[in-house]
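Every protein chain except one is present and positioned as in the full complex.
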Amino acid sequence: MTILILLPLLSYLVSAFLLLISKKKSSSSGLIALAGSLIAALCGIFPVVHVLGGQGSLDFMSVWNLPLGSFHLHMDLLSAWFCIPVLFISVLAVCYGIGYMSHYKTQYSVKYNWFFLQLLSGGMYFVLLAWDGILFLMAWEIMSFAAWFLVMFDHKKKEVRRAGWVYLAATHLGTAFLFAMFIIASNESGSFDFNHMAGLSASVNILFILALIGFGSKAGLFGLHVWLPEAHPAAPSHVSGLMSGVMIKAGIYGLIRMVMFMDVWSPWWGWTLIAIGICSGLGGVLYAVVQHDLKQLLAYSSVENIGIICMGFGIGILGLSYGNPAGIIGIAGALLHVLNHSVFKTVLFLSAGSVAHATGTRNIDSMGGLARKMPVTSGIFVIASLSICGLPPFNGFVSEVMIYLSSYKSAIFNSSMNTDLMLAALAVISVLALIGGLAVMCFTKVFGVVFLGESRTDCCQGSEDPPPSMLWPMIILVFCCALLGFGGAGAVQMVIPVAQSVCSSAAYYGGELTAVSKLMGQISILMAAFILFCLLLWALRAYLQKNRTISQGPTWGCGYQHGTGRMQYTGSSYVEPLLYAFRTLFHSKYKAPGGRDILPEESYFSSHTPDLFMKFFYTPLFSFLASFFAKLRIIQNGRLNLYIFYIILTLGGILIWGTL
Amino acid sequence: MPLISLLTALILAPFLRSIINKVKAFFAGKQGPPLLQPYYDLYKLSRKGAVYSSVTSWVFRAGPVVALGTSVTALILMPTARISSLFQFQGDLLLFAYILGLGRFFTIAAAMDTGSSFEGMGASREALYSALAEPGLLLGLGGLGLITRSISLSAMYGGINVDFVLSRGLLPAFLFILVAFFIILLAENSRIPVDDPTTHLELTMIHEVMILDHCGVDLAMIEYAGALKIWLMGLLITGLIVPVFTTSLRGSLALSIVSLFLMAMLIGIIESIMARLKLIRIPRLMAVAFIFAAFWVIWVAG
Partner (left out) sequence: MMDQVLIAIVLLISIYMLGSSRLGGLVNAVAWQGLFLCLLAASVQKTNMPWHEWVLILLAIVVKALILPLLLKRALRETLVQREVEPQLGYSLSLFIGLLLLVGSIWTVWKLPLPPEIGNPMAVAIALFTLMVGLLLIVARTKAITQTIGYLTMENGIYVLGLTLAVGSPVVIEMGILLDVFVGVLVMGIMIFNINREFDHINTRHFTALKD
């Protein structure tokens, strides 16, 4: 069994190697990638099931001749939990990607996309299994770089190159913090091996901050999120699905892993996570609502969901550090939301990719009426939207309810009357409620503007559903949304041991989670009743309409006879009340020239809402740094003899230093 | 008993609308439509054919069905004062809030499906204002949970102990939550001062403009779902008042009905004497509702 945890890694590597040596114009490159990830997933199922089934962790240690660290792989409950999306979703993403990449074939050599995609999947799997600080950092870099190459795939476009650089800067800054973190941690524990790291106590606070920044930049916490809305639209859709659905979760994994090493949890970590979660959740959803670019919108929505996950962990850590058993529900909810988000966010990106592919644009406001041209895609999209809004009976609801329940229970069944915990829980409840409402606004906007109504421009003319090889991955994922939603009880049962392993001191709190699982069962019963009602009502409706005249006509134009598609409410107008209500938080720019005279000339309207962090923090910071470092160019003036002089200078310096 | 209260709700819900209309007519010095008018309307609509816009898809047809289905399901979860709901479990308040959200999603989507800019306006406002109303609702219920130490709607409303409330000096706090829930009710049901159900200008409507294109059975379902929703949200409020007067189950049912009718009269009075707010002022009103709920919960926690 132990050797089985190596097989997926091997499979990813071998297929990557095969891709590298395959012919440039080879049409089978996608199939090689598919085979590689399929074999990896099939091999990976066994260890994952083994570990999640509670039969102990798997450990692999090999001889390692490099200084520092060891080649130590280990799959425990937490790794196994995060392995599920990695193994499962990479297969579906590749399967979808085969169809999606076909229209890049004329411009690029697609095999490199597959090569780096396999490296990305392998890297993520490697990160989850690495049981040694150095190994972890190596895996982390493989994953990050593979993602960078994937983002840069369409490198002939200027904005793609820009997005790539933003991503590269963000990921490297994050990794720098991780280096510092592992060095400090190994100083205390005396080794990079994770076995020795457990039980950190002296430097936990600084480690927590470093982990939060380092892993948070990968996860896309608000403030460190600026790379997401740049990189996700730039990458091909199956890549952005994999990145947003799975890769950013590696950040969450790292954070939990680090927190698990800590001996005692301080309440202020919980407070920090809740505060950051609130900022991410609200900031993410507010920015998501106002975006015009479909994939940018989804990227911001990932920031929102990471915020929800953070709030879950925050309330969990806070509760457990105060000794409140309800905390474990929050942690379990956050873990389940990791899985759920990876399912529905991937579907959303994939279907966004189909839409962008079919219409040739990502601008929401030029689309419309796709439901009739792409019926299957629209059905997939509406279920994924319901899931991401946390509406019953789909999977987003299950995990959000758990985070809510944890908060309610922390506030209400609070034996020691801990007022701090109560305030935190009440804050989480209010913010989650607001996020939920705004998420509904966000996704009704997308669904309504993109799929419903009439098309606004003629970009939607020839659009149709993608071929089955692209549809089936989405259908499978949507089916998972419904399955994890209806079978919420089972999903909770699955996550119980994982949550218990995260908070080892709280193994006896499992009863809380069993109660939650029972509750999910009751929710499913009621939702089944709801669906029954709907079916009955549908039948009633059909019966009542049976002998009546049902006719078709134009939409009621309120007296105006010549409505066109262009006159529909656009996404921008849909969110205008929100922009006005939160105008202090947005610095929107509007452009509407002309039209003031008696005879208005031709005009247009455009609105743009810049990211405040990008505008007021990162752009000034980096332009300052750029101008500062530009001054250092004096030493690099292109003369060869001067460079050799530098070398001599350095050598001399080292000699002198050595002799001293 | 839960079944009886559920049936009562299903039968009497449209009646609340006729009370509101009667009160408004009284203030306008008119006689007003007969008290059974909403029932006549439902009957008339259900026997009509339908015209569907050629722009619409299945979403438009599913919208009313889902809206009514969610209202009925939410009603199953809602206790009538002391009478517990038909189906209850720990944390059912979340399902209650979110299933109404599901109905809203489909109502909004159905409005967007027509491709009419007016319906888009209504949809956008509905989405925003109900999103802003949500925190107040869930926070207010959390406060109720703090008093009664429970997280199930039935246990919350069944566990209100008047003596306990009086001895802890929580009565003024109840005033806050009543006002907060009432504002939320007005917003969720599109009444004045948030929305004017009788307005003539599509530009300023919210709920009415969203259902411009629905007709026949679909419209009947939407109207009926709307009536149920007033009843539902009304129960959230009257459930806080009724325990003061009675603790028996039968008394709860009777008093709940009476207080719901009184509440409908109050809505009617408000609609007669107030104008609707400017649309850009409504977020401030929702902020006030949230803050009232927050005051209540802090008070209860303290």
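The first chain written gets the first letter, and so on, giving A and B; residue counts start at 1 in each chain.
As a working rule, a residue touches a chain if its C-beta (ideal position, glycine included) is under 8 Å from a C-beta of that chain, and two chains touch if they have at least 3 such contacts.
Quick caveat, the model's predicted, so the values are computed rather than measured.
From the options B:Leu175, B:Val258 or B:Met274, the residue with contact to the unseen chain in the full assembly is B:Leu175. Seen across the whole complex, the unshown chain contacts chain B at 166, 169-173, 175-176, 283-284, 287-288, 290-292, 294-295, 298-299, 302.
Mapped onto chain A, the interface with the missing chain covers residues 419-420, 423, 581, 583-584.
Here, only the chains that are shown with their structure count from here on.
Partner chain B is touched in their complex by these residues of chain A: 368-369, 371-372, 375, 378, 382, 385-386, 389-392, 397, 401, 404-405, 408-409, 411-413, 419, 422-423, 426, 429-434, 436-438, 440-441, 443-445, 447-449, 452-454, 515, 518-519, 522-523, 525-526, 529-531, 533-534, 537-538, 540-541, 544-545, 548-558, 563, 565, 567-569, 573-578, 580-581.
Against chain A, the residues of chain B that register as touching in their complex are 46-59, 64-66, 68-70, 72-73, 76-77, 87, 89-92, 94-95, 97-99, 101-102, 104-105, 108-109, 111-121, 123-125, 127-128, 130-135, 137-139, 142, 145-146, 149-151, 202, 212-213, 216-218, 221, 279-280, 283, 290, 294, 297, 301.
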